[in-house]
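All protein chains of the complex are present and in place, except for one that has been dropped.
Per-chain numbering from 1; labels A and B assigned in written order.
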Amino acid sequence: MSAPDGTKTGMKLTLNIWRQPDATSPGKMHTYQVEDVSEDMSFLEMLDVLNEQLNAAGEDPVAFDSDCREGICGMCGLMINGQAHGPVTTTTCQLHMRSFKDGETITIEPWRADAFPVLKDLVVDRGAFDRIIQQGGYISVNTGSAPEAHSVQVPKEDADRAFDMATCIGCGACVAACPNGSASLFMGAKITHLGQLPQGQAERDKRVVNMVAQHDHEGFGGCTNIGECTSACPKEIPLDVISQLNKDLRTAMKHGR
Amino acid sequence: MAVTGLVFIGYVLLHMYGNLKVFAGQEAFDEYAHHLRTFGEPMLPHEGLLWIIRAVLLLSIIGHAYAAFTLWGRANRARTQKYVVKKAVAATLSSKMMRWGGVTLLLFVIFHLLHFTTRTINVNGDKDSPYERVVSSFQPEMWWVTVIYLLAMGALAMHLRHGVWSACQTLGLTNNAKSRARANFAGVFLAVVIAGGFALVPLSILLGIVD
Partner (left out) sequence: MTDSHSEFSSDVDSHADAPTIDPDLIDDAIDYYTPGEPIVDAKAPTGPIDQRWSTRKFEARLVNPSNRRKLDVIIVGTGLAGASAAATLGEAGYNVKSFCYQDSPRRAHSIAAQGGINAAKNYKEDGDSVHRLFYDTVKGGDYRSRESNVYRLAEVSTNIIDQCVAQGVPFAREYGGLLDNRSFGGVQVSRTFYARGQTGQQLLIGAYQALERQVAAGTVTTYTRHEMLEVIVAEDEAGQSRARGIIVRDMVTGEIETHLADVVVLASGGYGNVFYLSTNAMGCNVTAAWRAHRKGAYMANPCYTQIHPTCIPVSGPHQSKLTLMSESLRNDGRIWVPKNKADCAKDPREIPEEDRDYYLERIYPSFGNLVPRDIASRAAKYQCDDGRGVGPEVEGVRRGVYLDFADAIGRLGRDAVEEKYGNLFDMYARITGEDPYETPMRIYPAVHYVMGGLWVDYDLQSSIPGLFVTGEANFSDHGANRLGASALMQGLADGYFVLPHTIRDYLADGPFEKLEESHPAVVEAKAAVEERINHFLTVGGTRSVDSYHRELGHIMWEYCGMERTEDGLKKAIDLIRTLKDDFYRNVKVLGTADSLNQSLEKAGRVADFIELGELMCIDALNRRESCGGHFRAESQTEDGEALRHDDAFAYVAAWEFVADGEKPILHKEDLTYTAIEMKQRSYK
């Protein structure tokens, strides 16, 4: 935006933000105004500005997670106007304020899932994802016991597909966006990644059965193949992986797992 | 869910085939209805096949509904605190209608059984010929019956559109972009063919094409 004299002026925004002091207290929405928001700011930098403002006014700053701020660590994640990571297919940290208009009201909420309890404000606990991985999201190979890397050839197509599915950053947007609160896309990505490689075959049946059991145990919902997850995924993991997960599960059941 | 859904799809395809016999005339239709009851005799008792089908359908509906309500319950428990604002980006109308649409279909099936099978809801006087029962049910003066059936077919189309695709996903048949596109097409195709095929009969009667 340019003022008549050509200098840039910032946007003025109204923010509706979920505030919750801790995991056990109830929360509610609060309204804040921020001014002088530059369109070059990232969404999180805009929240930094709000927090400086709150700090100066003696109010508790809004807690939110972020770390790498370059779209790869998966730490950030906000529900912005009802969309996980906001209106652009990327992570919250890579969303920039040029995607918003002057005078807009933006509603910001944490990921909502009972398996991701809110710890404070916009910060949630995604430990459930780690516990799902613990149930088989790996290939068992002790350090030093690996064979020579070139002893197994992997067709390029398989390696590429495995890579595509391994790009999942574990941010939880799939769960946040899913009307059922399911983590099937997250699970499917890992199962497809490891199942696509020769190294992952030995534990393939056990992996899918145990991971799905843990997923259900954590209280995630079941998949009804709606597809909100894949459109919210910043890494564009396709719905294929959920079908692959189901297929692997069926195969495992056939094998009597 | 997927397996029981496929049982229903098989059944409605057969059912639709039978219904379309209306266009072959009263004799053909009534004979088909009669044959259904004597099918397999004397190996099977009278109406044996029908009862077998009814049993399979009953089990399927129990399984289907059980799975559906379980998923519904899990979804509710998975997010007890709702969003203040939530946008649906990818969800099709049909996917959003699965649960209430399914309930609607269940209610319709009950109505339909009371209407044509047990004849508890008698809208058109007692008639012995199945053909006459059908034709008389969809006369313009009882337009509301036709409306109920057409609405139900709308719900069925929606349910099939998402259900077919979803079943393919659940059965693990769609693990690449091409097969996903095919499954989506199959959903639309079966929805149009089945719901359209069923709707053809009451519409034709309403418009006087069949009398």
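We take it that contacts are C-beta pairs under 8 Å (C-beta built on N, C-alpha and C of every residue); 3 or more make two chains touch, one makes a residue touch a chain.
Bear in mind that the values here come from a model prediction, so they are computed numbers and not experimental data.
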(Q) One chain isn't displayed here. Which of the visible ones does it touch? (A) A
Q: Specify the residue from the set A:35, A:102 or A:125 that touches the hidden chain.
A: A:125
Q.
For chain A, which positions touch the chain that isn't shown here?
A. 21-23, 38-42, 44-46, 48-49, 52, 55-56, 58-61, 63, 65-70, 72-75, 90, 94, 96, 98, 119-120, 123, 125-127, 129-130, 133-135, 137-150, 152-156, 159-160, 162-163, 166-167, 169-170, 193-194, 197, 199-200
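In the analysis below, only the chains that are shown with their structure count from here on.
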(Q) Quick check: in the complex, which residue numbers of chain B touch chain A? (A) 70-71, 74-75, 77-92, 95-96, 98, 162, 165-166, 168-177, 179-180
Q: Please give the residue numbers of chain A that touch chain B in the complex, ascending.
A: 16, 18, 29, 79, 81-83, 107, 109, 112-115, 177, 179-182, 192, 216, 219-228, 230-232, 238-250
